[in-house]
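Missing here: one protein chain of the complex. Every other protein chain is in place.
On to subunit A.
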């Protein structure tokens, strides 16, 4: 029976092939000019949403703590990436565009991560509703502070003006690079969620007191997850800054954060593949329904309530899509339905997700 299934190694290879195929499709579509700049923009936005949603799902779904401040970290990442980029130019540092993009984006992620730790240590003493509210509070404070920072408005740095949008950021975001950043992000998140640490985190979600009694350092784990989430939110922010080229403080507002929370909930709390699908779906859907954009949030909120009533665990629930598993099912239908075929799951999802993006 086992012989007929893909081994773990094969599963990884299948997934890797899947990602490469997906990238090939992306490149093919873009290079041949089959898609417009507009569509490329949507794919870029999808990638940013995927990074935000999957990283947020780590906190909400895997750790089980509702935070409403993820866009605060996105904004910190975006602003610090933008200002760092400007600083490099101002100091006459010359480097390859892609290198600069990566350097600046990672810098944004690191700054967001530092803030994640600083905010996480006090905030994570609370849980449930109080945590949601305190993160919302931090998000709003970040928004107000950015709004009133002189360096973070107008042209930025010493030419900055208080209370204005930050403009003139070099638009270095390249779709291919962003695609790979997204893939790496998803793979890393999967690896974390399925590692020893990830299992400890899930134990905390299921029963904090029991986990603590089993010797898991609750505070450390929570702050770790929070910081990882913040890091990737900062990365997403850095990409966003260098894709759009202008930033406003309102991006840190809690309504923006709720947008991502909605994506996580739609996809299924705890399912990273679910997050990927819903991030892509909910990014594209409004574009298709431009005519009804006034009613978008209205529909969202109704659907959200219905999901909470009839399927509180979200569309995917805990279930993860897995390419090797799907292949097993198609080619070896007689095999025991890969029990918990967890092995290949992680990587596979990364692959499939990108596929999804491509199809759109």
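Rule of thumb we're sticking to: a residue touches a chain if its C-beta (ideal position, glycine included) is under 8 Å from a C-beta of that chain, and two chains touch if they have at least 3 such contacts; residues count from 1.
Quick note on the criterion: contacts and distances are computed from a predicted model.
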| item | value |
| --- | --- |
| Chain excluded from display, named as in UniProt, from "Cation acetate symporter", "4Fe-4S dicluster domain-containing protein", "ABC transporter permease" or "Phosphoribosylformylglycinamidine synthase subunit PurS" | "ABC transporter permease" |
| Identified contact with the non-displayed chain, of A:8, A:25 or A:297 | A:297 |
| Contact with the hidden chain (one of A:56, A:241 or A:261) | A:261 |
| Absent-chain interface as seen on subunit A, which is shown | 60, 64, 66, 122-123, 125-126, 128-130, 132-134, 136-138, 140-141, 144-145, 147-148, 163, 209, 255, 258, 261, 265, 269, 294-295, 297-298, 300-302, 304-305, 308-309, 312 |
